[in-house]
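Below is one structure; the comments refer to it alone.
A protein chain is absent from this complex, but the other protein chains hold their places.
Right, subunit A next:
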């Protein structure tokens, strides 16, 4: 379901919490044009996408602005949102914080690649 940005973030947080119990969480982002969004945001009970005319495919609409479509899936639950240019900064901040806060189940340091331990600097005279 298409949500607005804030609702999406809240929901995504919930999905992250659920994913702790198992399952994978997918987050997909892709560029999309505002034309498609207009069709999606009108809730007229349409279940199929409106077919794009050839003209739209070949030449982008002059007033179309680039925006970013986000989808998140956990099992059968799907949410999505569209981020416009003007909301980008705010969303970016919130989204980054959310990722950093939630992806915490990873190793703190790689065991395989050992960082060289800082050696105490000794002068040759000390070694004798």
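By our rule, a contact is a pair of C-beta atoms (placed from the backbone, for glycine too) under 8 Å apart; a residue touches a chain by one contact, two chains touch by 3 or more; residues count from 1.
Convention: contacts and distances are computed from a predicted model.
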Chain left out of the displayed complex - its UniProt protein name, from "tRNA (adenine(58)-N(1))-methyltransferase non-catalytic subunit TRM6", "Translocon Sec61/SecY plug domain-containing protein", "Exoribonuclease phosphorolytic domain-containing protein" or "Signal recognition particle 9 kDa protein": "Signal recognition particle 9 kDa protein"
For subunit A, the residues touching the chain missing from this view: 16, 19-20, 22-31, 65-68, 83-85, 88, 91-92, 95-96, 99-100, 102-110
